[in-house]
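The structure is given below, and queries will be raised subsequently.
Every protein chain of the complex appears in place save one, which is left out.
Then we have subunit A:
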Amino acid sequence: MEFHTSKWLEAHLERNAGLKTLPRNLILGDIFGDGDYRLILVDVDFGQDLKANLKVYRGTGLVANQPLPVLPSSLISFYNDLTEPYLPVVGVSCDTDFLIYKNNKPFYKFSVPSFPLTTTESNVWQRLPHVTDESDYKILLEKLQSVSFSTLSSRSQKLLSVPLNNIKEEIDKYSGEEPSIHPSITCSTTLRKNSEDDIAVSCAVIGTENGYIFILDPLTFTVLHKAVSANIKSSPFILQTSGLYDVEFRILVICRENHVCVIRNGWTEGKILFRTANAIIDAVHLSVDKSLVVATAGKNLSCYSKKGNKMWTVKTIHEITCLCLLSLKSSNTYLVGVGMRNGAIHLFQGRHIVDCISAPDTPSALLFGQMGQEEHVLIIITIAGALNFKILKRTANFNLESQETSGPVVENRPLPLPKRSKLFVEQVMREKQNACDIHQRFQQDLIKMRLTAARAMVHLKPDENAAGNEKELVKLSARVTGLGPTFTLILNVENMSNEKPLLGLSAILHCKTSLYKLSSYVIKKMETKVLEINEPIKGDNSDKNNLIRVFVIKKDGNQPVITASINMPDTDFLDIL
(Lines give C-alpha, C1' and ligand atoms only; values in the text may rest on other atoms or scores of the structure.)
Protein backbone atom coordinates (compact mmCIF):
# COMPACT_ATOMS: atom_id res chain seq x y z
CA MET A 1 0.00 0.00 0.00
CA GLU A 2 1.21 3.49 -0.75
CA PHE A 3 0.83 6.40 1.58
CA HIS A 4 2.02 9.49 -0.14
CA THR A 5 1.90 12.10 2.55
CA SER A 6 3.06 10.88 5.88
CA LYS A 7 0.81 11.44 8.83
CA TRP A 8 3.85 11.65 11.04
CA LEU A 9 6.40 14.29 11.85
CA GLU A 10 9.88 12.98 12.45
CA ALA A 11 10.58 14.66 15.78
CA HIS A 12 13.76 12.96 16.86
CA LEU A 13 15.97 10.09 15.80
CA GLU A 14 19.01 9.03 17.76
CA ARG A 15 20.47 6.03 16.00
CA ASN A 16 23.14 5.33 18.56
CA ALA A 17 21.23 5.91 21.74
CA GLY A 18 22.37 2.42 22.73
CA LEU A 19 19.11 1.54 24.41
CA LYS A 20 18.12 -2.03 25.10
CA THR A 21 14.52 -1.89 26.13
CA LEU A 22 12.06 -4.74 26.17
CA PRO A 23 8.33 -4.43 25.57
CA ARG A 24 6.35 -3.24 28.59
CA ASN A 25 9.48 -1.65 29.98
CA LEU A 26 8.70 1.89 28.99
CA ILE A 27 6.01 4.28 30.10
CA LEU A 28 4.99 7.89 29.79
CA GLY A 29 3.93 9.82 32.81
CA ASP A 30 3.66 13.25 34.32
CA ILE A 31 5.95 12.03 37.09
CA PHE A 32 6.93 15.47 38.33
CA GLY A 33 3.39 16.83 38.21
CA ASP A 34 4.28 19.76 35.92
CA GLY A 35 2.19 18.70 32.94
CA ASP A 36 5.37 17.85 31.04
CA TYR A 37 5.15 14.12 30.39
CA ARG A 38 8.43 12.24 30.71
CA LEU A 39 9.47 8.99 29.13
CA ILE A 40 10.60 6.44 31.68
CA LEU A 41 12.27 3.27 30.48
CA VAL A 42 14.37 0.38 31.60
CA ASP A 43 17.66 0.11 29.77
CA VAL A 44 19.18 -3.32 30.09
CA ASP A 45 22.89 -3.85 29.89
CA PHE A 46 23.43 -7.35 28.51
CA GLY A 47 27.05 -7.30 29.61
CA GLN A 48 28.81 -9.91 31.69
CA ASP A 49 26.33 -9.63 34.49
CA LEU A 50 22.93 -8.33 33.61
CA LYS A 51 22.41 -4.81 34.80
CA ALA A 52 19.55 -2.45 34.31
CA ASN A 53 19.03 1.27 34.66
CA LEU A 54 15.87 3.27 35.06
CA LYS A 55 16.14 6.21 32.69
CA VAL A 56 14.00 9.30 32.48
CA TYR A 57 13.83 11.41 29.34
CA ARG A 58 12.45 14.91 29.14
CA GLY A 59 11.79 15.61 25.51
CA THR A 60 14.88 14.34 23.75
CA GLY A 61 17.23 14.70 26.70
CA LEU A 62 18.12 12.16 29.36
CA VAL A 63 17.44 13.78 32.74
CA ALA A 64 17.80 10.94 35.23
CA ASN A 65 19.47 7.56 35.31
CA GLN A 66 19.44 5.28 38.31
CA PRO A 67 20.62 1.70 38.60
CA LEU A 68 18.14 -1.01 39.47
CA PRO A 69 18.96 -3.92 41.77
CA VAL A 70 18.03 -6.58 39.20
CA LEU A 71 16.60 -6.86 35.74
CA PRO A 72 12.98 -5.77 35.97
CA SER A 73 10.20 -7.54 34.17
CA SER A 74 7.87 -4.63 33.67
CA LEU A 75 7.24 -1.01 34.37
CA ILE A 76 3.99 0.75 35.17
CA SER A 77 2.90 4.18 36.30
CA PHE A 78 -0.30 5.14 38.06
CA TYR A 79 -1.85 7.64 40.46
CA ASN A 80 -1.94 6.13 43.92
CA ASP A 81 -3.65 9.11 45.55
CA LEU A 82 -5.15 12.39 44.44
CA THR A 83 -3.39 14.87 46.68
CA GLU A 84 -2.11 17.98 44.93
CA PRO A 85 0.12 18.16 43.05
CA TYR A 86 -1.02 15.06 41.23
CA LEU A 87 2.03 12.84 41.11
CA PRO A 88 1.87 9.40 39.58
CA VAL A 89 4.08 6.71 41.05
CA VAL A 90 6.26 4.44 38.97
CA GLY A 91 6.16 0.73 39.77
CA VAL A 92 9.09 -1.47 38.81
CA SER A 93 8.81 -5.24 39.11
CA CYS A 94 12.20 -6.50 40.21
CA ASP A 95 12.35 -10.21 40.93
CA THR A 96 10.12 -10.80 43.96
CA ASP A 97 9.81 -7.13 44.83
CA PHE A 98 7.55 -4.48 43.43
CA LEU A 99 9.42 -1.20 43.88
CA ILE A 100 7.46 2.01 43.88
CA TYR A 101 9.05 5.34 43.04
CA LYS A 102 7.43 8.71 43.59
CA ASN A 103 8.97 11.95 42.39
CA ASN A 104 11.75 9.73 41.04
CA LYS A 105 12.71 8.61 44.57
CA PRO A 106 12.12 5.20 46.17
CA PHE A 107 8.76 5.39 47.89
CA TYR A 108 7.59 1.92 48.86
CA LYS A 109 8.35 -1.75 48.36
CA PHE A 110 5.92 -4.63 48.13
CA SER A 111 7.26 -8.16 48.35
CA VAL A 112 5.32 -11.08 47.00
CA PRO A 113 4.26 -13.26 49.95
CA SER A 114 5.87 -16.70 50.05
CA PHE A 115 3.95 -19.82 49.17
CA PRO A 116 4.02 -23.06 51.24
CA LEU A 117 6.08 -26.03 49.99
CA THR A 118 4.49 -29.23 48.83
CA THR A 119 4.64 -31.92 51.52
CA THR A 120 7.07 -34.06 49.51
CA GLU A 121 9.51 -31.22 49.08
CA SER A 122 9.18 -30.20 52.68
CA ASN A 123 9.87 -33.80 53.81
CA VAL A 124 12.93 -34.02 51.61
CA TRP A 125 14.38 -30.84 53.04
CA GLN A 126 13.77 -32.02 56.57
CA ARG A 127 15.81 -35.12 55.90
CA LEU A 128 18.52 -33.72 53.64
CA PRO A 129 20.81 -32.18 56.30
CA HIS A 130 20.92 -35.50 58.18
CA VAL A 131 22.02 -37.83 55.38
CA THR A 132 25.61 -38.35 54.42
CA ASP A 133 25.44 -41.29 52.10
CA GLU A 134 25.54 -40.65 48.39
CA SER A 135 22.89 -43.26 47.66
CA ASP A 136 20.56 -41.61 50.17
CA TYR A 137 21.03 -38.33 48.34
CA LYS A 138 20.09 -40.07 45.17
CA ILE A 139 16.83 -41.35 46.66
CA LEU A 140 15.91 -37.97 48.01
CA LEU A 141 16.72 -36.20 44.78
CA GLU A 142 14.61 -38.68 42.89
CA LYS A 143 11.78 -37.86 45.24
CA LEU A 144 12.26 -34.19 44.44
CA GLN A 145 12.20 -34.94 40.76
CA SER A 146 8.82 -36.58 41.13
CA VAL A 147 7.35 -33.19 42.02
CA SER A 148 6.64 -31.05 38.97
CA PHE A 149 9.60 -28.74 38.46
CA SER A 150 7.63 -25.56 38.29
CA THR A 151 6.06 -25.98 41.70
CA LEU A 152 9.41 -26.53 43.41
CA SER A 153 11.14 -23.77 45.33
CA SER A 154 13.98 -22.10 43.52
CA ARG A 155 16.40 -23.73 45.97
CA SER A 156 15.23 -27.23 45.04
CA GLN A 157 15.39 -26.32 41.39
CA LYS A 158 18.97 -25.26 41.84
CA LEU A 159 19.79 -28.37 43.85
CA LEU A 160 18.61 -30.58 41.03
CA SER A 161 21.10 -28.99 38.70
CA VAL A 162 24.10 -29.35 41.03
CA PRO A 163 26.48 -32.29 40.38
CA LEU A 164 26.27 -35.02 42.97
CA ASN A 165 29.72 -34.46 44.45
CA ASN A 166 28.96 -30.79 45.27
CA ILE A 167 25.63 -31.50 46.79
CA LYS A 168 26.75 -31.56 50.40
CA GLU A 169 28.28 -28.13 50.04
CA GLU A 170 25.12 -26.77 48.49
CA ILE A 171 22.93 -28.13 51.29
CA ASP A 172 25.23 -26.90 54.04
CA LYS A 173 24.88 -23.38 52.69
CA TYR A 174 21.39 -23.21 54.07
CA SER A 175 22.16 -24.68 57.51
CA GLY A 176 18.96 -26.63 57.89
CA GLU A 177 16.64 -23.74 57.10
CA GLU A 178 13.56 -24.86 55.21
CA PRO A 179 13.31 -23.29 51.75
CA SER A 180 10.30 -21.24 50.75
CA ILE A 181 8.65 -20.62 47.42
CA HIS A 182 9.11 -17.01 46.56
CA PRO A 183 7.94 -16.45 43.01
CA SER A 184 9.22 -13.54 41.00
CA ILE A 185 6.98 -10.99 39.41
CA THR A 186 6.73 -11.52 35.70
CA CYS A 187 4.29 -8.84 34.70
CA SER A 188 2.33 -5.91 36.02
CA THR A 189 -0.35 -3.52 34.98
CA THR A 190 -2.82 -1.06 36.45
CA LEU A 191 -6.52 -1.30 37.18
CA ARG A 192 -8.61 1.80 37.74
CA LYS A 193 -10.10 1.92 41.22
CA ASN A 194 -13.38 3.80 40.85
CA SER A 195 -13.19 6.41 38.14
CA GLU A 196 -12.66 6.59 34.39
CA ASP A 197 -11.25 10.13 34.57
CA ASP A 198 -7.89 10.94 33.05
CA ILE A 199 -6.40 11.45 36.47
CA ALA A 200 -7.80 8.76 38.72
CA VAL A 201 -6.52 6.39 41.36
CA SER A 202 -5.50 2.98 40.10
CA CYS A 203 -4.46 -0.26 41.73
CA ALA A 204 -1.32 -2.04 40.72
CA VAL A 205 -1.93 -5.57 39.45
CA ILE A 206 1.01 -7.93 39.43
CA GLY A 207 1.41 -11.44 38.13
CA THR A 208 3.94 -13.96 39.41
CA GLU A 209 5.74 -16.76 37.64
CA ASN A 210 3.63 -19.41 39.40
CA GLY A 211 0.46 -17.95 37.95
CA TYR A 212 -0.85 -15.85 40.82
CA ILE A 213 -2.31 -12.41 40.35
CA PHE A 214 -2.27 -9.82 43.13
CA ILE A 215 -4.29 -6.61 43.16
CA LEU A 216 -2.67 -4.08 45.47
CA ASP A 217 -4.31 -1.32 47.45
CA PRO A 218 -3.32 2.04 45.95
CA LEU A 219 -2.60 3.67 49.31
CA THR A 220 -1.24 0.94 51.52
CA PHE A 221 0.13 -1.44 48.85
CA THR A 222 -1.33 -4.40 50.67
CA VAL A 223 -3.06 -7.22 48.83
CA LEU A 224 -6.69 -6.40 48.04
CA HIS A 225 -7.34 -9.51 46.04
CA LYS A 226 -5.41 -12.63 45.13
CA ALA A 227 -6.31 -15.12 42.44
CA VAL A 228 -4.67 -17.87 40.48
CA SER A 229 -4.78 -17.55 36.69
CA ALA A 230 -6.18 -20.98 35.90
CA ASN A 231 -6.36 -24.53 37.17
CA ILE A 232 -3.41 -25.54 35.00
CA LYS A 233 0.14 -24.37 34.98
CA SER A 234 0.26 -20.79 33.81
CA SER A 235 3.15 -18.37 33.65
CA PRO A 236 1.70 -14.99 32.97
CA PHE A 237 3.80 -12.52 31.05
CA ILE A 238 1.30 -9.87 30.01
CA LEU A 239 -1.63 -8.50 31.98
CA GLN A 240 -4.39 -6.36 30.55
CA THR A 241 -7.30 -4.93 32.51
CA SER A 242 -10.59 -3.23 31.89
CA GLY A 243 -13.34 -1.87 34.10
CA LEU A 244 -13.12 -0.52 37.63
CA TYR A 245 -12.01 -2.41 40.70
CA ASP A 246 -14.88 -1.09 42.81
CA VAL A 247 -17.55 -1.76 40.20
CA GLU A 248 -16.70 -4.50 37.77
CA PHE A 249 -13.42 -5.50 36.25
CA ARG A 250 -11.79 -8.06 34.02
CA ILE A 251 -8.16 -9.03 34.04
CA LEU A 252 -6.78 -10.83 31.01
CA VAL A 253 -3.75 -12.93 31.81
CA ILE A 254 -1.64 -13.80 28.81
CA CYS A 255 0.52 -16.83 29.60
CA ARG A 256 3.66 -18.33 28.15
CA GLU A 257 1.77 -21.62 27.75
CA ASN A 258 -0.13 -20.00 24.85
CA HIS A 259 -3.35 -19.50 26.65
CA VAL A 260 -5.18 -16.42 27.84
CA CYS A 261 -7.11 -16.51 31.12
CA VAL A 262 -9.72 -14.17 32.45
CA ILE A 263 -10.27 -13.16 36.06
CA ARG A 264 -13.33 -11.22 37.16
CA ASN A 265 -14.57 -9.59 40.38
CA GLY A 266 -14.37 -11.95 43.30
CA TRP A 267 -12.91 -14.89 41.39
CA THR A 268 -10.09 -16.68 43.13
CA GLU A 269 -9.38 -18.81 40.09
CA GLY A 270 -9.41 -17.59 36.52
CA LYS A 271 -10.81 -19.38 33.53
CA ILE A 272 -9.08 -20.08 30.26
CA LEU A 273 -10.58 -17.78 27.66
CA PHE A 274 -8.81 -19.21 24.62
CA ARG A 275 -5.64 -20.94 23.46
CA THR A 276 -3.45 -20.08 20.52
CA ALA A 277 -1.66 -22.45 18.21
CA ASN A 278 1.60 -20.51 18.14
CA ALA A 279 3.64 -18.76 20.79
CA ILE A 280 2.16 -15.46 21.87
CA ILE A 281 4.50 -12.56 21.25
CA ASP A 282 2.46 -9.61 22.45
CA ALA A 283 -1.13 -8.66 23.09
CA VAL A 284 -3.13 -5.46 23.30
CA HIS A 285 -6.54 -5.07 24.85
CA LEU A 286 -8.99 -2.69 23.17
CA SER A 287 -11.30 -1.31 25.80
CA VAL A 288 -13.84 -0.06 23.23
CA ASP A 289 -15.10 -3.50 22.33
CA LYS A 290 -13.23 -5.47 25.00
CA SER A 291 -11.43 -7.44 22.33
CA LEU A 292 -7.86 -8.63 22.54
CA VAL A 293 -5.46 -8.32 19.63
CA VAL A 294 -2.80 -10.99 19.84
CA ALA A 295 0.40 -11.34 17.87
CA THR A 296 1.68 -14.88 17.59
CA ALA A 297 4.75 -16.39 16.02
CA GLY A 298 4.40 -17.12 12.32
CA LYS A 299 3.36 -13.59 11.31
CA ASN A 300 -0.12 -13.87 12.73
CA LEU A 301 -2.17 -11.05 14.09
CA SER A 302 -5.51 -12.19 15.49
CA CYS A 303 -8.35 -10.59 17.31
CA TYR A 304 -10.38 -12.39 19.96
CA SER A 305 -13.76 -11.21 21.18
CA LYS A 306 -14.67 -10.59 24.79
CA LYS A 307 -15.91 -14.18 24.97
CA GLY A 308 -12.69 -15.56 23.53
CA ASN A 309 -13.89 -16.26 19.99
CA LYS A 310 -11.47 -15.59 17.22
CA MET A 311 -12.89 -12.78 15.12
CA TRP A 312 -10.18 -12.45 12.51
CA THR A 313 -6.59 -13.30 11.67
CA VAL A 314 -4.34 -11.54 9.25
CA LYS A 315 -0.89 -12.46 8.07
CA THR A 316 1.63 -9.70 8.44
CA ILE A 317 4.44 -9.20 5.97
CA HIS A 318 7.18 -9.84 8.51
CA GLU A 319 7.52 -11.50 11.89
CA ILE A 320 5.94 -9.36 14.62
CA THR A 321 8.17 -8.17 17.45
CA CYS A 322 5.93 -5.90 19.48
CA LEU A 323 2.53 -4.26 19.62
CA CYS A 324 1.23 -1.03 21.05
CA LEU A 325 -2.14 0.65 21.40
CA LEU A 326 -2.66 4.03 19.78
CA SER A 327 -5.72 5.62 21.29
CA LEU A 328 -6.81 8.88 19.72
CA LYS A 329 -9.53 9.81 22.14
CA SER A 330 -10.50 13.05 20.43
CA SER A 331 -11.50 11.23 17.27
CA ASN A 332 -12.50 8.05 19.08
CA THR A 333 -10.03 6.05 17.07
CA TYR A 334 -8.17 3.08 18.46
CA LEU A 335 -5.37 1.61 16.42
CA VAL A 336 -2.96 -1.20 17.05
CA GLY A 337 0.62 -0.52 16.10
CA VAL A 338 2.40 -3.64 14.92
CA GLY A 339 6.19 -3.54 14.97
CA MET A 340 7.87 -6.05 12.68
CA ARG A 341 11.28 -7.29 11.65
CA ASN A 342 12.99 -5.04 9.10
CA GLY A 343 11.60 -1.99 10.84
CA ALA A 344 8.13 -1.78 9.39
CA ILE A 345 5.37 -0.63 11.66
CA HIS A 346 1.83 -1.09 10.44
CA LEU A 347 -1.14 0.53 12.08
CA PHE A 348 -4.24 -1.59 12.13
CA GLN A 349 -7.77 -0.43 12.61
CA GLY A 350 -9.61 -3.64 13.08
CA ARG A 351 -8.07 -5.90 10.48
CA HIS A 352 -7.27 -3.13 8.04
CA ILE A 353 -3.93 -1.47 7.67
CA VAL A 354 -4.50 2.27 7.87
CA ASP A 355 -0.92 3.46 7.90
CA CYS A 356 2.62 2.22 7.42
CA ILE A 357 5.53 3.73 9.25
CA SER A 358 9.14 2.80 9.06
CA ALA A 359 11.55 2.59 11.96
CA PRO A 360 15.33 2.69 11.55
CA ASP A 361 15.42 -1.08 12.18
CA THR A 362 13.40 -3.78 13.94
CA PRO A 363 11.52 -2.17 16.80
CA SER A 364 11.90 -3.86 20.17
CA ALA A 365 9.40 -1.73 22.03
CA LEU A 366 6.69 0.71 20.99
CA LEU A 367 4.70 3.17 23.01
CA PHE A 368 2.19 5.82 22.07
CA GLY A 369 0.94 8.61 24.28
CA GLN A 370 1.54 12.10 25.55
CA MET A 371 5.15 13.13 25.74
CA GLY A 372 6.17 16.56 26.92
CA GLN A 373 3.34 18.81 25.82
CA GLU A 374 2.53 16.78 22.74
CA GLU A 375 -0.40 14.42 22.98
CA HIS A 376 0.22 12.02 20.14
CA VAL A 377 3.78 10.75 20.16
CA LEU A 378 4.94 7.35 19.02
CA ILE A 379 8.10 6.18 20.73
CA ILE A 380 10.08 3.53 18.94
CA ILE A 381 13.06 1.78 20.46
CA THR A 382 14.81 -0.57 18.12
CA ILE A 383 16.86 -3.68 18.63
CA ALA A 384 19.95 -1.83 17.45
CA GLY A 385 19.34 0.68 20.23
CA ALA A 386 17.94 3.61 18.29
CA LEU A 387 15.49 5.97 19.93
CA ASN A 388 12.92 7.45 17.58
CA PHE A 389 10.07 9.86 18.33
CA LYS A 390 7.36 10.46 15.78
CA ILE A 391 4.59 12.97 16.28
CA LEU A 392 1.20 12.37 14.73
CA LYS A 393 0.12 15.36 12.67
CA ARG A 394 -2.88 17.22 13.98
CA THR A 395 -4.61 16.84 10.63
CA ALA A 396 -4.06 13.09 10.34
CA ASN A 397 -7.31 11.27 9.89
CA PHE A 398 -7.41 7.51 9.94
CA ASN A 399 -11.15 7.09 9.68
CA LEU A 400 -11.45 8.34 6.13
CA GLU A 401 -8.55 6.26 4.97
CA SER A 402 -9.96 3.08 6.39
CA GLN A 403 -13.11 3.41 4.31
CA GLU A 404 -11.14 3.91 1.13
CA THR A 405 -8.46 1.35 1.58
CA SER A 406 -10.35 -1.49 3.12
CA GLY A 407 -9.30 -3.39 0.04
CA PRO A 408 -6.51 -5.90 0.42
CA VAL A 409 -7.42 -8.19 3.27
CA VAL A 410 -5.53 -11.38 3.86
CA GLU A 411 -8.10 -13.97 4.77
CA ASN A 412 -7.10 -17.55 5.31
CA ARG A 413 -10.58 -19.00 5.60
CA PRO A 414 -13.61 -17.85 3.60
CA LEU A 415 -16.24 -16.43 5.90
CA PRO A 416 -19.70 -18.02 5.80
CA LEU A 417 -21.72 -15.71 3.63
CA PRO A 418 -24.70 -14.09 5.29
CA LYS A 419 -28.03 -14.72 3.59
CA ARG A 420 -28.41 -11.30 2.15
CA SER A 421 -24.89 -11.20 0.74
CA LYS A 422 -25.54 -14.57 -0.87
CA LEU A 423 -28.59 -13.14 -2.57
CA PHE A 424 -26.53 -10.26 -3.76
CA VAL A 425 -23.78 -12.53 -5.06
CA GLU A 426 -26.31 -14.61 -6.98
CA GLN A 427 -27.79 -11.48 -8.43
CA VAL A 428 -24.37 -10.37 -9.60
CA MET A 429 -23.81 -13.75 -11.23
CA ARG A 430 -27.12 -13.48 -13.07
CA GLU A 431 -26.25 -10.01 -14.23
CA LYS A 432 -22.93 -11.21 -15.53
CA GLN A 433 -24.46 -14.01 -17.54
CA ASN A 434 -27.40 -12.13 -19.03
CA ALA A 435 -25.84 -8.73 -19.29
CA CYS A 436 -27.25 -8.01 -22.75
CA ASP A 437 -30.81 -9.01 -21.94
CA ILE A 438 -30.84 -7.15 -18.70
CA HIS A 439 -29.53 -4.04 -20.33
CA GLN A 440 -32.18 -4.12 -23.04
CA ARG A 441 -34.94 -4.79 -20.55
CA PHE A 442 -33.74 -1.95 -18.47
CA GLN A 443 -33.65 0.43 -21.41
CA GLN A 444 -37.17 -0.61 -22.39
CA ASP A 445 -38.46 -0.02 -18.89
CA LEU A 446 -36.69 3.27 -18.75
CA ILE A 447 -38.32 4.45 -21.95
CA LYS A 448 -41.69 3.24 -20.73
CA MET A 449 -41.27 5.08 -17.53
CA ARG A 450 -40.33 8.25 -19.36
CA LEU A 451 -43.46 7.90 -21.43
CA THR A 452 -45.64 7.47 -18.41
CA ALA A 453 -44.03 10.45 -16.83
CA ALA A 454 -44.56 12.56 -19.94
CA ARG A 455 -48.22 11.50 -20.16
CA ALA A 456 -48.82 12.37 -16.58
CA MET A 457 -47.19 15.70 -17.21
CA VAL A 458 -49.38 16.43 -20.20
CA HIS A 459 -52.40 15.39 -18.22
CA LEU A 460 -51.49 17.66 -15.43
CA LYS A 461 -50.71 20.75 -17.45
CA PRO A 462 -54.22 21.89 -18.42
CA ASP A 463 -55.44 20.71 -15.10
CA GLU A 464 -53.31 23.13 -13.31
CA ASN A 465 -55.31 26.28 -13.96
CA ALA A 466 -58.53 24.59 -13.18
CA ALA A 467 -57.20 23.26 -9.99
CA GLY A 468 -59.22 25.58 -7.91
CA ASN A 469 -62.24 25.72 -10.14
CA GLU A 470 -63.38 22.42 -8.97
CA LYS A 471 -65.33 24.03 -6.24
CA GLU A 472 -65.71 21.04 -4.08
CA LEU A 473 -61.98 20.85 -3.58
CA VAL A 474 -61.74 24.08 -1.66
CA LYS A 475 -63.65 24.84 1.44
CA LEU A 476 -64.05 28.29 2.81
CA SER A 477 -65.62 28.93 6.13
CA ALA A 478 -65.84 32.09 8.12
CA ARG A 479 -66.45 32.87 11.71
CA VAL A 480 -67.30 36.22 13.21
CA THR A 481 -66.48 36.83 16.80
CA GLY A 482 -67.07 39.80 19.00
CA LEU A 483 -70.11 41.76 20.06
CA GLY A 484 -69.42 44.83 18.08
CA PRO A 485 -68.93 47.45 17.10
CA THR A 486 -65.59 45.76 16.53
CA PHE A 487 -65.63 42.27 15.12
CA THR A 488 -63.00 39.72 14.33
CA LEU A 489 -63.47 37.74 11.16
CA ILE A 490 -61.69 34.43 10.95
CA LEU A 491 -61.46 32.90 7.51
CA ASN A 492 -60.61 29.28 7.05
CA VAL A 493 -59.57 28.05 3.63
CA GLU A 494 -59.10 24.34 3.41
CA ASN A 495 -57.76 22.33 0.55
CA MET A 496 -59.90 19.23 0.24
CA SER A 497 -57.85 17.63 -2.49
CA ASN A 498 -55.29 15.09 -1.46
CA GLU A 499 -53.27 15.38 -4.63
CA LYS A 500 -52.99 18.96 -5.66
CA PRO A 501 -51.48 21.69 -3.67
CA LEU A 502 -53.12 25.06 -3.68
CA LEU A 503 -50.52 27.65 -4.36
CA GLY A 504 -50.58 31.34 -4.98
CA LEU A 505 -53.94 32.02 -3.47
CA SER A 506 -54.98 35.40 -2.25
CA ALA A 507 -58.23 36.80 -0.99
CA ILE A 508 -60.09 40.02 -1.55
CA LEU A 509 -62.61 41.24 0.93
CA HIS A 510 -65.41 43.40 -0.23
CA CYS A 511 -67.96 45.33 1.76
CA LYS A 512 -69.87 48.56 1.94
CA THR A 513 -67.32 51.01 3.11
CA SER A 514 -70.01 53.13 4.66
CA LEU A 515 -70.78 50.30 6.98
CA TYR A 516 -67.53 48.53 7.72
CA LYS A 517 -63.96 49.49 7.94
CA LEU A 518 -61.70 46.53 7.47
CA SER A 519 -58.18 46.28 8.76
CA SER A 520 -57.15 44.96 5.36
CA TYR A 521 -58.92 44.36 2.12
CA VAL A 522 -56.50 42.10 0.45
CA ILE A 523 -54.88 39.06 1.93
CA LYS A 524 -51.87 38.11 -0.06
CA LYS A 525 -50.16 34.78 -0.17
CA MET A 526 -52.15 31.98 1.25
CA GLU A 527 -50.15 28.88 0.92
CA THR A 528 -49.73 25.45 2.46
CA LYS A 529 -52.26 22.76 2.20
CA VAL A 530 -54.50 23.81 4.99
CA LEU A 531 -54.87 27.52 5.11
CA GLU A 532 -56.10 29.56 7.89
CA ILE A 533 -56.56 33.26 7.74
CA ASN A 534 -56.95 34.92 10.99
CA GLU A 535 -57.72 38.35 9.94
CA PRO A 536 -59.28 40.47 12.57
CA ILE A 537 -61.74 42.81 10.97
CA LYS A 538 -62.95 45.88 12.61
CA GLY A 539 -66.53 46.54 11.78
CA ASP A 540 -68.27 49.75 12.56
CA ASN A 541 -71.81 51.02 12.39
CA SER A 542 -74.93 49.04 11.63
CA ASP A 543 -77.28 48.56 8.76
CA LYS A 544 -79.60 45.91 7.58
CA ASN A 545 -77.47 45.26 4.53
CA ASN A 546 -74.51 44.06 6.51
CA LEU A 547 -72.67 41.71 4.17
CA ILE A 548 -68.96 41.11 3.67
CA ARG A 549 -67.97 39.31 0.53
CA VAL A 550 -64.85 37.25 0.31
CA PHE A 551 -63.29 36.29 -2.99
CA VAL A 552 -60.49 33.80 -2.98
CA ILE A 553 -58.56 34.12 -6.20
CA LYS A 554 -55.66 32.40 -7.78
CA LYS A 555 -52.64 34.17 -9.12
CA ASP A 556 -53.17 34.92 -12.81
CA GLY A 557 -56.69 33.55 -12.62
CA ASN A 558 -59.55 35.70 -13.77
CA GLN A 559 -62.19 33.76 -11.93
CA PRO A 560 -62.42 33.53 -8.20
CA VAL A 561 -61.74 30.06 -6.87
CA ILE A 562 -64.42 30.39 -4.28
CA THR A 563 -66.54 33.17 -2.94
CA ALA A 564 -68.53 33.61 0.18
CA SER A 565 -70.84 36.15 1.66
CA ILE A 566 -70.72 36.66 5.33
CA ASN A 567 -73.66 38.02 7.19
CA MET A 568 -72.44 40.25 9.90
CA PRO A 569 -74.39 40.23 13.14
CA ASP A 570 -76.64 43.09 14.09
CA THR A 571 -75.22 45.85 16.12
CA ASP A 572 -78.53 47.66 16.47
CA PHE A 573 -78.82 47.01 20.10
CA LEU A 574 -75.73 49.04 20.66
CA ASP A 575 -77.70 52.08 19.76
CA ILE A 576 -80.25 51.23 22.31
CA LEU A 577 -77.70 51.06 25.01
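What we mean here is this: a residue touches a chain if its C-beta (ideal position, glycine included) is under 8 Å from a C-beta of that chain, and two chains touch if they have at least 3 such contacts; residues count from 1.
Operating definition for what follows: contacts and distances are computed from a predicted model.
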Task: Absent chain [UniProt protein name; select from "GTP-binding protein", "DNA methyltransferase 1-associated protein 1", "ADP-ribosylation factor-like protein 6" or "DNA-directed RNA polymerase III subunit RPC6"] - done: "ADP-ribosylation factor-like protein 6"
Task: Omitted-chain contact residue, chosen from A:Glu170, A:Glu374 or A:Glu494 - done: A:Glu374
Open item on the list: One chain is left out of this view; which of A:Leu159, A:Ile391, A:Val493 or A:Leu509 touches it in the full complex?
Closed with: A:Ile391
Task: Full-complex contact with the absent chain, from A:His12, A:Lys168, A:Lys299 or A:His318 - done: A:His12
Task: Interface with the unshown chain - residue positions in subunit A - done: 9-12, 35, 59-61, 330, 371-376, 389, 391, 393-395
